[in-house]
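Every protein chain of the complex appears in place save one, which is left out.
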Amino acid sequence: MAVTSTYRRAGPVQRFWSVIKDICSRPSGAIGLALVFSHVALALIGPFIVPYDYTTMNAAQMLSQPSAAHWLGTDHLGRDTLTRTLLGGREAILVTGIATPLAVLWGGLVGVFFGLVGGRVDDVLMRIVDAFLSLPWILKMLVLIVTFGTGIEVLIPTLAFFYGIPVIRIARAATHDVVARDFVQAARARGHGRFTIIWQELLPNVRDALLVEGAMRWSWMLLAFSSLSFLGFGVSPPTPDWGLMIADARGFMSFSPWGVIAPMIGLSSLIIGINLSADALAKALGIDRAQKAPV
Amino acid sequence: MTTPPKSNGPIIAVDGLSVGFRSRAGAWLPVLRDITLSVGAGESIGLVGESGSGKSTLALAMMGYLKTGLHVLGGRVDFSGIDMFAQDRQSLEKVRGGRLALIPQNSGQSLAPNLRVGAQIGEALRLHSALPEARHAARVLDLLTQVRLPDPASIARRYPHELSGGQQQRVAIAMALAGEPEALLLDEPTTGLDVTTQAHILELLRDLARETGMAMVYVSHDLGAIARVCDRVAVMYAGEVVLEGTAAQILRDPSHPYARGLLASIPKLSDVCLPRALDGRPPPPGGAGDGCAFVARCAIATERCMVERPDLSRIADGAKTRCHLPQQVRSIPLSGERNAQQRQLPAELSLSLGDLAISYARAGLFERLTGRDTAKVATVDGIDIELRQGETLGLVGESGSGKSTILKSIAGLLPPLHGQIALRGQDDLPPRVEDRSAKHLRDVQLIFQNPDESLNPRQTIAQILAQPLKLYFGLSGQALIARTTALLAQVRLGAHYLERLPSQLSGGEKQRVAVARAFAAQPELVLCDEITSALDVSVQAAVLELLDDLRRDNGTSYIFVSHDLAVVKALSDRVAVLYQGRLCEIGPTVDVYGPTAHPYTEVLLGAVLEPDPDFVPSLSASDVVEQSPPARGCPFQRRCPKRLGAICDQTAPPPKTFAAGHTIWCHRDDLAAPQLS
Partner (left out) sequence: MLSMLMRRSALGLITVWLVSIIIFIGVEILPGDACTAFLEREAQGLLLENCRRDLGLDRPAWMRYGEWAANALSGNLGVSPDGQRQISELVGYRLRNTLLLASGAILCGIPLALFLGIVAALWRDRPFDIIVSTTAIAAMTIPEFVSATLLILIFSVWLGWVPGIVLTSSNAPLAEFFPEVLLPIAVLTLVMTAHILRTVRSSVIETLASDYAQMALLKGVPYWQMVFRHVLPNALLPTINVVALTIAWLLGGVVVIETVFNYPGLGRMMIDSISDRDLPVTQAIALIIASVYVGVNLLADLLTMVANPRLRTAHLRGK
């Protein structure tokens, strides 16, 4: 055993922490990660720290200005805006947090598979993917939501399905890049099975591209989710949600601007946080090509 | 000095120049250290060194240009009295491309893809020529003629991507000549070109220098090219000039340990031995320490060399060397000693290829729909080769000769159109790798040209080596670790490499890992696809030595593909010469490199350059790049300097046997001795 102990493997855990460290070493990455982290933390502990119950209405306190009791005022039903803003991301983070990995997983697997198979099947698949992409996302989503309802049991698979389609493209392109490289040819020439080649040679190299893509998908999915809420096809009242809050408070923004400003800050800070983290992640994984040593 | 400068004072004077970049930690790391060098008017000086020695950086610095991130840390560069790093943009623009022109490393990527070649040369004329605008078009054609491009009017109208590599290089030269420069900087101008093209370009440069009287600074890792065009040579190592003198002083009997090691590591046609490896690697920028930068690799280093950096000082023969021990240096040998061919070979067959034909062309959907004729001439055809156990067969030819294609087909990655591939004489290999048995797979191993591509960047060396061991021998646990360690030791790498990623290894180390991975299978036959061409010469010599060791120990057969005739000669028992996917000649190495040769072999051998200032290549054929073989007759008919006539165009040449096992496919009966000097 003395031999084995001299070279400990640089395992995935170590690699994970080194990537996190790299992200945090860039100011934008640190800010982004902090924003994402605090939003997720807030979603977990929010219900225990908010000052009011989010459903409590108060007819005497409708659309009130910020005060000591209600720091950000109240909405048109007299509910506390701060409370609802703090809780407004929970549903969005829950739905997109589950749907994003699902989308990357199924899109990634299908993309890698067809990238490997190639040929006629691949051509046909890409035409279908193109056809899906040529329809606006909102149309596709709405058709399913109108049919099956707006619960999270519909939203999660719907989002995962439609947002997995562009992932197919990315995964397929990344696979094509890797397959053309000699180490895959070397593995073929050695006689490894297709599964081993995918698992050992391909996925570790496609994985990074998919991680970055996943981060970007998360941000687009949040955009879609909150847009649906805004249009009235997402979260149903009285559950607090940023998109819904903005839609409700829009009519009153001339005399109660905090009603829209607060949820806008909530939503924007999360989305910008995700994007800053995604950029820093791409740089940390060496996908960003602008980073180059002078010599 | 052989050609003393005619004018008063040097045209380019580099004085104590240091250039460096700032590391992530904030320290300044030098890329060039205290360089002092001068180039006289009309003089041509060669800057030699391996990758990372700073030679290109120095050449660009002579134009007052540094790549992003690099800064001048001290010293200056003067071009005919102008301090190049003290000029404003306007005056630099006037000098660059005018009185001082550059021919870049990769012309294909240095020509703007959106502009026609004529327009790009015309731009140089507009910026730097005194000619009236109306005469520019004619001048462009003159320049293209001057660089010996056929049909200049048609070339001028083309875009860069429509030209071959050699043509692009000539266009770059024409562009540099447009400003009628007093000095020309050439940054590896022939790297990546075929041997014949390289020889033609070098002759052109020699003649141009003589006609125009311009000075040249020629940057290259190739001492053969340097020997052909340069009067003086400066050898660079780790950002320093370590040796400077006339070409004869440097190339015949250099007085610096590094230059001697470098010279000994170059395979030469005139040698019968393997080149001598120069072990170790240069220190990274900032890693040279207080002593001599070369101390770690030096055979004669002393205590003093570790602590005191030697100065560049003049020695008895007139050269300047950066060494504390210029007297002892001459004890370092200049050539190898190991004769690769002295081996006893068994008579059993290892591999036989029977009438192999391979085609890359596949009909696309559109061609099939329109029913267009896709029955093209096969890329590779009529390959009959037999290889004995433990034998090394060299496969040579220019790019496009089909050498790598044949290897891919043997490995099962590219099924042939027809023909047999048999192991040990009778064991037919299925054409597709997926259909081969475990034993077949284990017996044939392929090593690729570029280890950056052939080693998975996400796997550690241990994982990379474990794959064949698990697949072929089912090893695991302690046995696996013991075997991987042993394999690394076989390629002279320590066990501490096991947990590294390929990106943490040097190019030579990576290629050793690739070799170790191939030998992990204990193969019968190893296919080597240009495996040393991405490496520096000193590293190449080490890999060649390693291959020789391994075949002695394991009795392995090799097919060794290379475009470098000297490398092939050093290692091979037999050599096959290919042109356009057809065999021209095959036979024992001494015979193929001997006086009786196929015209194409003769052309190839004539274009090889030796690191000897008196060596004159003989160029007997044009360097036209052909895209596909002719439909009928001899594959070499269009370029052959000894073409007989219609028979060459109509009839495929018959094989003629000369000495034992030496076959040449040619119609001529008077195959004479090639002009080897």
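Going in written order, the chains are labelled A and B, and every chain counts its residues from 1.
The rule is simple: a contact is a pair of C-beta atoms (placed from the backbone, for glycine too) under 8 Å apart; a residue touches a chain by one contact, two chains touch by 3 or more.
All values reported here derive from a predicted model rather than from experimental measurement.
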item	value
Omitted-chain contact residue, chosen from B:Val31, B:Ile45, B:Met84 or B:Ala124	B:Ala124
Residue among B:Pro10, B:Gly49, B:Gly97 or B:Pro275 touching the omitted chain	B:Gly97
Omitted-chain contact residue, chosen from B:Ser80, B:Asn106 or B:Ser506	B:Asn106
Contacting the left-out chain in the complete assembly, out of A:Ile45, A:Ala69, A:Val121 or A:Val143	A:Val143
Absent-chain contact - pick from B:Tyr65, B:Phe473 or B:Phe658	B:Tyr65
Positions on chain A where the hidden chain makes contact	127-128, 130-140, 142-143, 146-147, 219-220, 223, 226-227, 230-231, 243, 246-247, 250, 253-254, 257, 260-261, 264, 267-268, 271-272, 274-276, 279, 289-290, 292
For chain B, the residues touching the chain missing from this view	60, 63, 65, 68, 89-90, 92-98, 101-102, 104, 106, 109-115, 123-124, 127-128, 159, 161-162, 175-176, 179, 366, 627
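Everything below uses one rule, namely that only the chains that are shown with their structure count from here on.
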item	value
Chain centre separation (chain A, chain B; CA means) in Å	48
Residues of chain B that touch chain A when the two form their complex	21, 31, 52, 57, 67-70, 285, 411-413, 433, 436, 438, 441, 444-446, 448-450, 453-460, 462-463, 467-468, 471, 478, 481-482, 485, 495-496, 498-499, 517, 521
Complex interface listing, chain A residues touching chain B	3-4, 6-10, 181-183, 185-192, 200-201, 204-205, 293-295
